[in-house]
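One protein chain is absent from this view; the other protein chains keep their places.
A, B and C label the chains in the order they appear, each numbered from 1.
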Amino acid sequence: MSDIKAALRAQAIETPSWAYGNSGTRFKVFAQRGVPRDPYEKLADAAQVHAHTGAAPSVALHIPWDKVDDYADLAAHASNLGVRIGAINSNVFQDDDYMLGSVTNPDPRVRRKATDHLLECVDIMDATGSDTLKLWFSDGTNYPGQDDIRSRQDRLAEALAEVYDRLGDDQRFLLEYKLFEPAFYTTDVPDWGTAYAHCVKLGPKAQVVVDTGHHAPGTNIEFIVAFLLREGKLGGFDFNSRFYADDDLMAGAADPFQLFRIMFEVIRGGGYTEDVAFMLDQCHNIEAKIPGQIRSVMNIQEATAKALLVDREALSAAQAAGDVLGANAVFMDAYNTDVRPILAEVRVEQGLDPDPMAAYARSGYFEKIAAERVGGNQAGWGA
Amino acid sequence: MSDIKAALRAQAIETPSWAYGNSGTRFKVFAQRGVPRDPYEKLADAAQVHAHTGAAPSVALHIPWDKVDDYADLAAHASNLGVRIGAINSNVFQDDDYMLGSVTNPDPRVRRKATDHLLECVDIMDATGSDTLKLWFSDGTNYPGQDDIRSRQDRLAEALAEVYDRLGDDQRFLLEYKLFEPAFYTTDVPDWGTAYAHCVKLGPKAQVVVDTGHHAPGTNIEFIVAFLLREGKLGGFDFNSRFYADDDLMAGAADPFQLFRIMFEVIRGGGYTEDVAFMLDQCHNIEAKIPGQIRSVMNIQEATAKALLVDREALSAAQAAGDVLGANAVFMDAYNTDVRPILAEVRVEQGLDPDPMAAYARSGYFEKIAAERVGGNQAGWGA
Amino acid sequence: MSDIKAALRAQAIETPSWAYGNSGTRFKVFAQRGVPRDPYEKLADAAQVHAHTGAAPSVALHIPWDKVDDYADLAAHASNLGVRIGAINSNVFQDDDYMLGSVTNPDPRVRRKATDHLLECVDIMDATGSDTLKLWFSDGTNYPGQDDIRSRQDRLAEALAEVYDRLGDDQRFLLEYKLFEPAFYTTDVPDWGTAYAHCVKLGPKAQVVVDTGHHAPGTNIEFIVAFLLREGKLGGFDFNSRFYADDDLMAGAADPFQLFRIMFEVIRGGGYTEDVAFMLDQCHNIEAKIPGQIRSVMNIQEATAKALLVDREALSAAQAAGDVLGANAVFMDAYNTDVRPILAEVRVEQGLDPDPMAAYARSGYFEKIAAERVGGNQAGWGA
Partner (left out) sequence: MSDIKAALRAQAIETPSWAYGNSGTRFKVFAQRGVPRDPYEKLADAAQVHAHTGAAPSVALHIPWDKVDDYADLAAHASNLGVRIGAINSNVFQDDDYMLGSVTNPDPRVRRKATDHLLECVDIMDATGSDTLKLWFSDGTNYPGQDDIRSRQDRLAEALAEVYDRLGDDQRFLLEYKLFEPAFYTTDVPDWGTAYAHCVKLGPKAQVVVDTGHHAPGTNIEFIVAFLLREGKLGGFDFNSRFYADDDLMAGAADPFQLFRIMFEVIRGGGYTEDVAFMLDQCHNIEAKIPGQIRSVMNIQEATAKALLVDREALSAAQAAGDVLGANAVFMDAYNTDVRPILAEVRVEQGLDPDPMAAYARSGYFEKIAAERVGGNQAGWGA
């Protein structure tokens, strides 16, 4: 049990800066009180998640949303708040130029612009000390025939190679895949196989990131996790939860059993280390922003605790014996355990409140930002 | 063949006013040149679709997007353009009040506001001469436990009853269903069964509208069409096309064979009459607006022509004989026929250009609106 | 807590006779040692599930698989074993005559044969004292055009009406729906809406049965449960579990959170009574038969215990307040509780072993049947 507690104490889950702004669907972005107006305020909110959970020490930036004049100053601000800058996310989808794609656009001028943006993100990594670039491309097509599938792969490969070459010795990029949306017919990186194939060709500084919300119905995500770990190509996770498509719900909200199975494969495959980044990358449209992130962090912690509880020796023995029911029972025994008491103990041992949600609610932080953050432009999609 | 041509000449497909404005996904709404700034300009664009196809004589309005001071004047404007006002669509999803639902919201004040909006839409029907109210509710929940599934049905039933009672003798409403989005866990009218059950209780002026883009993967839509026609409860279609979710692609773009099968069931079930409304209700994010609607109309016409070509006598004989391959062959023979020549003939007989896409391109209309519609606020989501 | 325990003690879950025979996929039926050779031996195995769980007092029969000369004798045999005959399942899919359908077959001779079989099943209900007929039809088509969708509904309605009229005063039938398989293009009862519409027309003795494994990807099953209970048309469940299609896994094995949500809607909707039948209807291909059923029963009990633990007062308050995170937290608090200790207590209070799986393993029953049941024809698909 002390091993499990130690493992839980060591867990770090990165939250994304945009999670603290307004968000929504194509039908409506709902405005909430107290949301940040700039990256500095976003970091302050992210620091609250860490203050109450002890498990969210870093914050991902999204460029251009989080562009500032002085990145060193932003990093220092983070440090003062008790957090640090995590991955740099390069957004190449919110410009009219990108209507038909960014790095895969048929127009070479647009491709150049998009690739330059990616290179600028590496500059920001240098300036902030970030070691991870996260690449997600909205690129694809809406109609059969609209563009040439294979030529778009050529263009993608060319842009990735240029960015790869620009990476410093201690830097890497993570290539994200997604089944669909915003493209509706083809997506240029639609599945793990595509991301994997590109990363293998590029080399060790290119890895795959698994967003748990980005798969076709019925896809077995833990299989992909196990496979990528076996290949040394799993770079991290976005722990998005979904019932239908890319619903961006709180981690573990839709299928906590799946999250447990994924965490088990991470641990079993030797991925429970700093090399595999645990990240959130989701917007919460209708619930409060900061507690939504706290709950996501807690849900991941609970899935992790359960996965750590699996009696692997007994499991292996049952598996080797072909004991289907016995092996499943060992696995489910861990899942069915209520791990909230263990996590409460871990928190108390870290000097934290055992109940982060209640502690945040009592803190008065929300009332403070709701009162202070009046006027200005609330951060959100596009800001 | 003359029967088929007569049937094709009689076909009327309604286009929606919002199709002519800007649209996009949650990631980005792309601005296009020449898009309308108000409902009058939208009607002018819709009239172009009718001018070149002869098959799009009516235009659906969306309230509040198309609110004007004088609806009689708007209707007269339509008439001058050679079209008329079709269904009134009641949008109750773009107000912060509707974050947790409109007519199913737990807050009675919000429910009252939403229902009043629906009643106002009936007033607009009276003012414009529209006989059809289209009801789609974005209502639902994002998380298990968030609200009570059954209480929301009670609230929905109450609102529907109030609107039903307000309908005039020659008016009806069509209740639309959709699997998900923008709600991500439950949707209050998620499938045809839910819409059907409510409509049966309300009476003959309540009917189901099938949006062909709103089903779970694998759903057999033509079965639903056949079933609803048998029950006398099919009110109409939104001929949205999709590969994944509610992708809002041009009608027939993703699966032309499915559109053919649907049109066959419409005809076979006696639904090829004015009682079943053929409507488009989709946004085209990356292609030109007016030709996108023209192509959608043409795709429906082609599917209809093929469906009309099915040799129903031979089909019935093969079906009765249990001749699986023979029956399928009769069906496929119609689908595999190139019906574009027939449709070109029909157009010429109507005094139209045989190629609506080319005729529109030659007309100079786009260049005209692109030059004239400068300044002002372009219509789009929320306008 | 005493209320919860009382509710748990009252729960009865029916197991199906065919679960104790051999089964598999189209690729291979795997033979296991000790499987029954006749309905009497099947009942003996089912009685073991009840003996160790105290929660499986009835056994569904499947006709013609379980045809015997003397049904009164079979019922008496069940009684001697401590169980009773439950629902009668009418299998009309394992005869070459049914290749193109049973009650919806284009050939009236085959329809007559199939309907006669259903009527015979009502005779068997009379002879065994069963009050429930379960109707599942494999009927459908594999190819577009193969048969007329609507005519098949006419034939279905005609057969259902004849069976309905034959039912005694205290008898009912449950109509099952299934998305697909073995039919691959249309299925004649593919969704709850179809089953519901037929049952509404027939009257109160016709109800819908929800097989939790029979839905399109993404379908929200608890919504259907809530809806059918509101309409008074939910007759029961087959608690099949699946990751992909109709996988027939142990109840709750694939998505225990979903099973909890379903049980919550049953309880909230007033369906936790004798009027809603809790049934298993699944084959276990690779695991041992009897413990597979025991585990299924236990999984349902655990989901039920969690659903009973939901603090409904707190939930309603949070829902009414629009507190998304608060309402979800109340709901999840129950789900995250480890209810195995409560269930162990309930069992001990009933004079049972707290661990049914271990007790069965210790009982020596398997070794006994494996030794005794040598020779003869093992029961399975088709036997």
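What we mean here is this: a residue touches a chain if its C-beta (ideal position, glycine included) is under 8 Å from a C-beta of that chain, and two chains touch if they have at least 3 such contacts.
Being a predicted model, the structure only gives us computed values, none of them experimental.
From the set C:Asn89, C:Ser138 or C:Asn220, the residue in touch with the chain omitted from the display is C:Ser138, counting the whole complex. Checked against the full complex, the candidates B:Phe243, B:Phe264, B:Phe278 or B:Tyr365 give a single residue touching the omitted chain, namely B:Phe243. Note on the undisplayed chain: of the listed residues A:Leu118, A:Val330 or A:Ala379, the one touching it is A:Val330. Of the listed residues C:Ala10, C:Ala72 or C:Ile286, the one in contact with the hidden chain in the full complex is C:Ile286. Mapped onto subunit A, the interface with the missing chain covers residues 100, 106-107, 142-150, 153-154, 179-180, 185-187, 190-194, 196-197, 200, 215-220, 222-224, 226-227, 229-231, 257, 261, 265, 268-269, 315-316, 318-322, 324, 327-332. Those residues of subunit B that touch the chain absent from the view are 217-218, 220, 243-244, 253, 255-257, 286-288, 291-292, 295, 302, 324-325, 328-329, 335-338, 340, 357. Mapped onto subunit C, the footprint of the missing chain covers residues 24-28, 30-31, 93-96, 98-100, 138, 142-144, 179-182, 184-185, 217, 242-245, 247-250, 253-254, 285-287, 381-382.
Rule of thumb we're sticking to: only the chains that are shown with their structure count from here on.
The minimum number of touch steps linking subunit A to subunit C comes to 1. Although subunit B and subunit C carry the same sequence, what matters here is overlap: shared residue numbers make up over half of all numbers found at their interface. Among the residues of subunit A, those in touch with two or more other chains are 217, 243-244, 253, 286-287.
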